[in-house]
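As you look at this complex, bear in mind that one protein chain is not there, while each of the others sits in place.
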């Protein structure tokens, strides 16, 4: 392993620092969605799951901050069952805001289910 | 939705209560592994990730208890990097014990990486 | 690695052969669901995704046969978009039949979305 892993990694890129920041942000949102969709969710574990999603995202390269919100859709009717009182995390239940910083450039992105699109959109909200 | 979801679910099964308990236990171990393998892990988020894995497993049907241990393999050399100081959860890092109960039958299973097999084995340790 | 990995693995189990078959079947259904839920699906890739799910399930220990069906729910309205004409695989789109054999015992299980339960039920259909 080289003394400087960060410079080693940089040497593979051919783009501006802003483009790099945008790229890194995209990775984190794609990862968050596809890692955790399908996880069993009930009212009793939403908070710990949400926090674990934030903390595992925040450990990734260049992430400054991650905030996750899980909307408990589809859990109401389940209370009649002693055993099937949970659902699995789906795209319309998940909201996230992730901020990355690469060499002073800050990029903020969001994952949000957009009703008009019926789609969990990942978008670059801000870069500067 | 029927008044009794649990009886409705039972009606699909053709097996003994012990076989049902063994089957349900297998589901939970298979789910735990394939849901979380690949999650970013560093020394700073192991504990919250471990707890989220326990709590999401414990919400599933018939689970009485879930214990998860994450062995921080492959994190040592990473300290030289400011940004790449984590790894992704792999089968040889993960240990779990899950207990299910179905109509009084208790089945306990484990997920453990077995060196001789180079394989993360899921096994039924006890059923009674 | 021992000469006989299969006997080595067996030594960890404390249950009957039928319970083992039921347990192994549960693992495969839990794995199938949690590995692939969230995968991007459109009419153009359903068939290859379905086959990959079957073949990766069939490679696992003791599996004799796996059949997967993906129901293309929620793809109709998407045709208005050039770019967002797909959805992500969810529990109500997925059906599977998996057959395992352990020491002559055959167990067949299914994953099927049950409308009355609003739940993708995994059940043991047959063991003999």
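Letters are used for the chains, namely A, B and C, taken in the order the chains are written, and counting of residues starts over at 1 for each.
FYI, a residue touches a chain if its C-beta (ideal position, glycine included) is under 8 Å from a C-beta of that chain, and two chains touch if they have at least 3 such contacts.
Keep in mind that this is a model prediction, so the values were computed, not measured.
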| item | value |
| --- | --- |
| Among A:24, A:85 or A:99, residue touching the chain not depicted | A:24 |
| Hidden-chain contact residue, picked from the options C:16, C:60 or C:97 | C:60 |
| For subunit A, residues in touch with the removed chain | 1-2, 5, 8-9, 12-16, 18-20, 22-35, 107, 109-110, 114, 116-119, 121-127 |
| For subunit B, residues in touch with the removed chain | 33-34, 37-38, 74, 77-78, 81, 84, 88, 90-91, 117-120 |
| Where the unshown chain meets subunit C, residue by residue | 1, 3-6, 9, 31, 35-36, 38-42, 44-45, 48-49, 51-53, 55-62, 77, 80-86 |
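Basically, only the chains that are shown with their structure count from here on.
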| item | value |
| --- | --- |
| Busiest interface, counted in C-beta pairs | B-C |
| Subunit A and subunit C, separation of their C-alpha mean positions in angstrom | 26 |
| Gap in Å, rounded to a whole number, between the CA centres of subunit B and subunit A | 23 |
| Subunit A, residues touching no fewer than two other chains | 38, 77-78, 81, 84 |
